[in-house]
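For this depiction, one protein chain was excluded, whereas all remaining protein chains were kept in their positions.
By letter and in written order, the chains are A, B and C; residue numbering begins at 1 in each of them.
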Amino acid sequence: MLGVLRGLAETLRTMARKPVTVQYPTVRREMPERERGYPLLLWDSEVGEPFCTGCHACERACPTECISVIMKDNPLAAEGTSKRRKIVDQFLLDYGRCIRCRICVETCNFSAIAMNNTWDGHEMSRYDRGDLVVNLDQLLAKSKEGGFTPWVSP
Amino acid sequence: MATELDRELETLDINVNVGPQHPATHGVFRMVLTVSGEKVVDAVPHIGYMHRGAEKLSEGVDYRQGLIFQDRTEYLAQFNAEMCYCQAIERLGGIEVPERAEYIRVILAELNRITSHYMFAGAFATDLGVYGTAFTYAFREREYIQAIFEAVTGDRMMYGYFRPGGVVWDVTDDFKDRVRWVCKQTRVGIDDIDRLLTKNEVFLTRSLDIGCISKDDAIDYGLSGPMLRASGLQFDLRRDEPYSIYDRFEFEIPTGTRGDVYDRYLVRMEEMRQSARIVEQAIEQMPDGPIMPEKAPRRLRLPPGEIYMRTENPRGEYGIYLVSKGGEKPYRLKIRSACLSNLTALKQMVVGHYVADAVVILGSVDIVLGEVDR
Amino acid sequence: MTSPHEGPQEAPIVPPEPGTIADTFREVLRDIEFTATQGVGDVILIIARDDVPRVLRAAKDNPRLDLKYLRCLLGVDHMDGGLEVVYQLYSFTRRHGVTIKTRLPLDDSRVASAASIWKGADWLERETAEMFGITFEGHPNPVPLLLPEDMTDHHPLRKDNPFAQVEEWQGLRLGDEASKVGHIPAGYESIAGEGGEEDGG
Partner (left out) sequence: MSALETFFDNVWIDALWRLLAVLGLMVLVVLALTWIERKFIGRIQMRLGPMRTGPFGIMQPIADMVKILLKEDLRPATADRLVFELAPFLAFVPVFLTLLALPFTAKWGVRVLDLGLLYFIAVSGLTVLGYVFAGWASDNKYGLIGALRTAAQLISYEVPLVLAVLALAMLAGSLNLLDIVEKQGRVPFIVWQPLGFFLFMAAAVSDLTRRPFDVAAAESEVAGGPWIEFSGIRWSILYALTEYTNMFALCVLGSLIFLGGWDWPLGLKWGWWWQLVLIFAKTMTLILVIMWVNGTFPRVRVDQLMSLCWKLLLPLAFAQIFLNGLIIVYGWPDWTFLLTSGLALAVAGYVVYSVIPVGAPSRIVVRSGA
């Protein structure tokens, strides 16, 4: 009977300890800085345009082929305010297929895309699968109003 | 000639479907038990419900992208699977891995072994009937380690953190203190579950001499890992075929005597303590320095050749048979699944026991369906 | 390093150093000719298809080899080079391992089953059979393992089973025109706004 009593004593002792669960919607666990939510494009506020030049590097590197990019000549480059000759015209990212593996961030040589390390990078439930495909403006929105500081790997 | 009496007493064997949707099958696994009364007469496992063709997909992507398939086949010990994949490529391509990266890999792989065994302890106790208490204990401890993985890699499950040649970026600054704290905390956690289960008479009656496998049968079926060691064969790839830097650490190999369900439970619990020991030694010896070889090629190409790289996963020997014909895509990549081989012995273990034991034996095999079906 | 556009090449045959398992195999089975090569990890022995049962039986039973542990069994499709069945064996008492390979012509890919030698071979052979279309003679239960029961005509891991086509069936990839870089998937033009001019990488 000793083993059984030891088990009972164990549960009694655990009852005294503080519960570890957190009330999720009201209390949110603190997110580590390197958290990999769904990727977002970054907005270059000095020049007033996205960093992304539409060079298709991420499109080729993505294992699940969930990125479609279209490039165009940069109108700002003509006026001389921006060094970028090419700029992204349209950028489609299908969050339904994205597996958040961060390979696109690694291959991007303009560091134009970053993983969203805030909570709404994970709270992505939608009613319609089509809403999961986000276009350029939705991708830039958070970075435009400075919503998150992306983590850059050393 | 069956007498009148026999004909009356002859009972009808009914086929009971355990799974594919069943609380005790740890995923989509179906076992058709032919039961006469409570005794199991025949067990026919059905697998393949989670077959996603990882091997075929691996042939279509280059070496860096191929890593994500390892996380998704072995989704309880991802670091161990990634390590095997990267070691296969490094050995075939002759890529030199810097010291610090080797140490980070070993530390994360061993911590992942502990989380995987915690998952086993929780699920196994729930199979036996403990109403989720051991499960929540195991997950509380697992969460402390999971928090470190999340801080280092950024993800909680599909890490994709190792790369052929090293690791993709360095660990966080407070990594060492957190790992030291976790190792101490894990020992307390293991003792908690130990006190709750190991000497519990009801737990003993349910797991002693259930689902025994002799040493010779275990070898014949190709079992590996805790299943093989529980049957009495002291064989651990980390010590008998050392890969990476495992030969620098001093740890013990727990081996069972009878090869029953209780031995497997004990072997796994002891393995957790040994893994904590390895991590503590590795943390002390971890040097500074680069984490990727300087001249890491952007497009990794391997010379033609083939290699069978095997590592010691929590469930057994996880092997990658990589055939390369030059170029950046593997020509053929076979994933040797420890669980698949461990499952072949299921029928011999289950027949003759009760329905309740069949579920416990299945729990003791500790299967991960992603790895079985690939 | 090989340039990407070069076709697949074969690995060079490198004779293994003396005193390894290849020599014990030669001594134990004198009348069977092996071509032995030193793989990256283990010694690889290539034998003819008909010698497979004898070699595997001797590998397991002979005390000097004592390869009681069938580690891995897989198939490789070398397209015109035929199908290949690979057995990876290991011995706990002798602490040595070996890879035994055999080539099967594409048209009649049959080989003797090892299920009677190692119990573990049963499932591995069923999987290799359904994935490559190899028939293992004498296998106790030749039923597909992972694929659905009625899928006996389709062998996914064969090289002649192109990748893109598979995805097309599943409706994931939208035909060759879609695989061009910069294509907006059908149905999403509305979100993408006015389509820009097509442009190379």
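Convention: a residue touches a chain if its C-beta (ideal position, glycine included) is under 8 Å from a C-beta of that chain, and two chains touch if they have at least 3 such contacts.
Treat the numbers as computed from the prediction; the structure is a model and nothing was measured.
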Shown chains touched by the chain that is not drawn here: A, B
Residue of A:Gln23, A:Asn109 or A:Ser125 in touch with the missing chain, whole complex considered: A:Gln23
Residue among A:Thr14, A:Thr64 or A:Gln138 touching the omitted chain: A:Thr14
Residue of B:Gln65, B:Gln78, B:Thr115 or B:Thr133 touching the missing chain in the full complex: B:Thr133
Hidden partner interface residues of subunit A, rising order: 1-4, 7-8, 10-12, 14-15, 17-21, 23
On subunit B, residues whose C-beta touches the chain left out of the figure: 14, 16-17, 22-24, 38, 125-133, 135-137, 140, 196-206, 208, 230, 234, 239-240, 250-258, 262-263, 266-267, 270, 354-357, 359, 363
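Convention: only the chains that are shown with their structure count from here on.
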Interface with more contacting C-beta pairs, comparing A-B to B-C: B-C
Chain closest to the middle, measuring from C-alpha centroids that were averaged per chain: B
Subunit A and subunit C: spacing of chain centres that average the CA atoms, whole Å: 38
Centre distance in Å when subunit A and subunit B are each reduced to the mean of their C-alpha atoms: 30
Set of subunit C residues in contact with two or more other chains: none
In the complex with subunit B, residue positions of subunit C that touch it: 1-2, 4, 6, 8-12, 39-42, 44, 68-72, 74, 76-77, 86, 88, 92, 95, 99, 118-124, 127, 131, 144-148, 156-157, 161, 163, 166
For the subunit B and subunit A complex, residues of the former touching the latter: 61, 64-65, 68, 133, 137, 140, 143, 147, 150-155, 158, 160, 168-170, 172, 192, 195-204
Residues of subunit B that touch subunit C when the two form their complex: 47-48, 51, 53, 55-56, 59-60, 91-92, 216-217, 219-223, 233, 235, 240, 297, 299, 301, 303-310, 317, 319, 321, 323, 325-328, 331-332, 334, 336, 340-341, 343-345, 373-374
